[in-house]
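Missing here is one protein chain; the remaining ones are kept as they sit in the complex.
The first chain written gets the first letter, and so on, giving A, B and C; residue counts start at 1 in each chain.
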Amino acid sequence: MIFSKQRAWLAVVSVALMISAFVLGRAALQGQADRWYPSRWGANDQRGAANRITPAKILEAKNLITRGTIYPLGRVYEAGMPMFGTRHYSLRIPQAFKISGTNQPIYHDELVSGELGQIGTQFDGLGHFGIGDLFYNGNNRANFAQPEGLTKLGIENVGPLFTRGVLIDVARYKGVAQLQPSYEITAADLRGALQRQNLAIRAGDVVLIHTGWGTLWMKDNAKYGQTCPGIGVAAAQFLADAEVTVVGADNWSVEVNPNPNASLGGPVHQLLLARNGIYLHENLNTADLARDNVYEFAYVFVPLPLKGATGSPGSPIAIR
Amino acid sequence: MIFSKQRAWLAVVSVALMISAFVLGRAALQGQADRWYPSRWGANDQRGAANRITPAKILEAKNLITRGTIYPLGRVYEAGMPMFGTRHYSLRIPQAFKISGTNQPIYHDELVSGELGQIGTQFDGLGHFGIGDLFYNGNNRANFAQPEGLTKLGIENVGPLFTRGVLIDVARYKGVAQLQPSYEITAADLRGALQRQNLAIRAGDVVLIHTGWGTLWMKDNAKYGQTCPGIGVAAAQFLADAEVTVVGADNWSVEVNPNPNASLGGPVHQLLLARNGIYLHENLNTADLARDNVYEFAYVFVPLPLKGATGSPGSPIAIR
Amino acid sequence: MIFSKQRAWLAVVSVALMISAFVLGRAALQGQADRWYPSRWGANDQRGAANRITPAKILEAKNLITRGTIYPLGRVYEAGMPMFGTRHYSLRIPQAFKISGTNQPIYHDELVSGELGQIGTQFDGLGHFGIGDLFYNGNNRANFAQPEGLTKLGIENVGPLFTRGVLIDVARYKGVAQLQPSYEITAADLRGALQRQNLAIRAGDVVLIHTGWGTLWMKDNAKYGQTCPGIGVAAAQFLADAEVTVVGADNWSVEVNPNPNASLGGPVHQLLLARNGIYLHENLNTADLARDNVYEFAYVFVPLPLKGATGSPGSPIAIR
Partner (left out) sequence: MIFSKQRAWLAVVSVALMISAFVLGRAALQGQADRWYPSRWGANDQRGAANRITPAKILEAKNLITRGTIYPLGRVYEAGMPMFGTRHYSLRIPQAFKISGTNQPIYHDELVSGELGQIGTQFDGLGHFGIGDLFYNGNNRANFAQPEGLTKLGIENVGPLFTRGVLIDVARYKGVAQLQPSYEITAADLRGALQRQNLAIRAGDVVLIHTGWGTLWMKDNAKYGQTCPGIGVAAAQFLADAEVTVVGADNWSVEVNPNPNASLGGPVHQLLLARNGIYLHENLNTADLARDNVYEFAYVFVPLPLKGATGSPGSPIAIR
């Protein structure tokens, strides 16, 4: 490696200019009104809106349990379920294991592989979706996205969620069993449906949107996955302003897909996860709640604590 | 394929003898008093003791929630955790996926593989452990253990569990922080500890045993996995007679390991799962409950509904 | 467990009858002319027709190399390739690993999961396919099919294959670019095509069948996997009589699928693998050989030595 004197000078000047550029650029950026971080829970927070679940909130949820009825809201994980892109899910039962013993002990287990936090009914964590290189709380992916797991924002930080749940039956409000493909649910739709249901959202709630799209699950998977009705940016902002903890839906992306603004990809994911620390719960089964007009309930979900994962599988439940 | 006349006759006689043997043998077997199936919930039942969780039981559990405090009872799933035999657990974060969009959408997911229902904190389903070829309700493994998942007794049949939980702090009762390796917890130990705690077990309860063994988790994995203190057959029979739904512990097999009777392998698994349809919950963290003297609580767990799986990962919670 | 005296007697008689039945039945069975085991290489052999590859055979193959041209015969393993049943193939590149060092070391690896010996271009081992419970050399699956790998007949026993290869271009012989779906290739077809090619098969050869079906690969996967032309039982017997080592083809099962005899499933697999210890090589790309009229060559393949596996992925090569 041989530097000529001239080249060395070029390098020195170049580095000096780079530093100047960085300092000035940073000043310019920090002047922006659009500073979405640090989060309202501090620069080091990794739990986002899960912080809204206080003992008082837990007791509020508990008091909604009056009948002792549980609604499982999750789908069964099985071969052939709708899957995004080239993700996969595989389960196999190996040959039985025989243990020595006069009592003839024998057992089965199962081999599972897949993008576990992002298939089937899935709960999106704060390390899942970003804006350029930045994720919740301004964390740059270069600093936390490691091969063996996220070193920040991993799903194990969320903790158990036991809180008030509210179902917003937008399909019913619009007078249909199923919203149209790519129908964008507006803030007005949410307000109207809540008014019909005579309910208000409160801070810390989990809000589930019933679009009717879920009836396509394992019935018409091609249609299910191609598009979906869902909330748009304005409706998401309405929910963020209401300070909810989780937004779920009976579709695969909670948000409308594709976005009516063709230049945008996943803007609701960015708004809720990155900017507001609010979680998404996708591919839910909200049909039974809707059928029974159960609009208010205790929502319970404990993310599977896979260290450094971006999301969690699992079936949340609604209890009345 | 050429049969001589003589050989054909041998074959005919042989088959006749075999049929006679089968008929007589069956009669002899059916005379046994030790008929552990069909189950008390009928010959077609696949849920076992989960049937004990009624709306009334759910309301009983709900009424135990008075403070709004949640204790997560599950371990974090991570590389290096104690693992049985040649099971494995792997999690990787692939390169980020970039979606087209002026809003710079980008996301991570995770690739997971492992014996998912039987690693880390795990909930044993009724298809997990058998007696010879027979599992819960007398199901012969030849009829339900299929490569793509169990066609009977799969974990997806269990459904959500929300019920009264009772912690039995056997370590405390015995005046130690941690029971000795391979200490067999007796029925008298359970009765004595319950008396100390001034509590009774009721039908449908989940009973968690605190042995103190859990403090070895990720501290001394070699010792943790080599043996463990746990309930013996008599203690398990005591719990089965009490008609519980789940028995859990802060060790890796709930039952004492190895069994003091060296000729037996996993007899408690057989007694609880196969004969009584009672589930096991292994590798729990019961230390916080024990520390706070929380002996009675709402136990909540929703098995991950992996179709045809033998068990489930996941973190149960105790709520007070 | 309480036996009445009468029941005990029933049991004794039953067992006595069972033993008699077994002894007589065995005698009848052993009288069968259709004893396909032990194998010609002895009762303990695990390599089957790979035993035919002697140093002399290797030198025979070597002498076919005159131009220094290599034809890769394997398909690329990739998402979306044709796959049997619910098998899967997944490859992901995790986030880069950075090692400390002033030289900025960094590396990538890949996470792969799938039914590795039975997807894409695949070489079927002797533990893959059986007749009832019996596999090559009469091995009963109860004795060797263990959860952590086959304890007999695993692919690691095969060893490297370097031998004379012969392409039989049946499509060309029949005057078509691609044989019809489910066309059964007969022994006469093989003889006729060999005569046209002016070639004879010799003991220890690998025989590759060109059907033209391979052009559908990644072009029309649905058609590719639904049926295929291939050899029938008689053609397979012709090849077994010729004492070949491997039979390969540019289709997914070497044999015609479905079999013209609707009551049979995989009879050629049984004939070649179980009865004759002859391997199958599926999903090959024989198009280049056919195009260049290369009918005789050195065939080289080293099965991936996955201990206890049923087959092997990998690209065999033909050298001229």
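In this text, contacts are C-beta pairs under 8 Å (C-beta built on N, C-alpha and C of every residue); 3 or more make two chains touch, one makes a residue touch a chain.
Everything numeric here is computed off the predicted structure, so don't read it as measured data.
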Touching the absent chain when the full complex is considered, from C:129, C:217, C:279 or C:297: C:129
Options C:49, C:111, C:194 or C:244, residue touching the unrepresented chain: C:111
Touch residues of chain A, complete complex, unshown partner: 1-4, 6-8, 10-11, 13-15, 17-18, 20-22, 24-25, 27-29, 31-34, 86, 90, 92-96, 111, 113, 148
Touching residues (missing chain, whole complex) on chain B: 79-80, 86, 88, 90, 94-97, 113, 145-148
Touch residues of chain C, complete complex, unshown partner: 54-59, 62, 65-70, 72, 74-79, 85, 87, 91-93, 96-97, 99-118, 127-133, 141, 145-150, 156, 159-160, 162, 263-267, 269-270, 300, 302, 304-311, 313-317, 319
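Following the convention adopted for this analysis, only the chains that are shown with their structure count from here on.
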Graph class of chain-chain contacts, one of line, ring, star, complete, other: complete
Equivalent interface positions on chain B and chain C, same or different at half: same
Where chain A and chain C are represented by their mean Cα positions, the distance between them in whole Å: 45
Computed distance of Cα centres, chain B from chain A, in Å: 30
Mean-CA-position distance for chain C and chain B (Å): 40
Junction residues of chain A, two or more chains touched: 79, 96-97, 113, 145-148
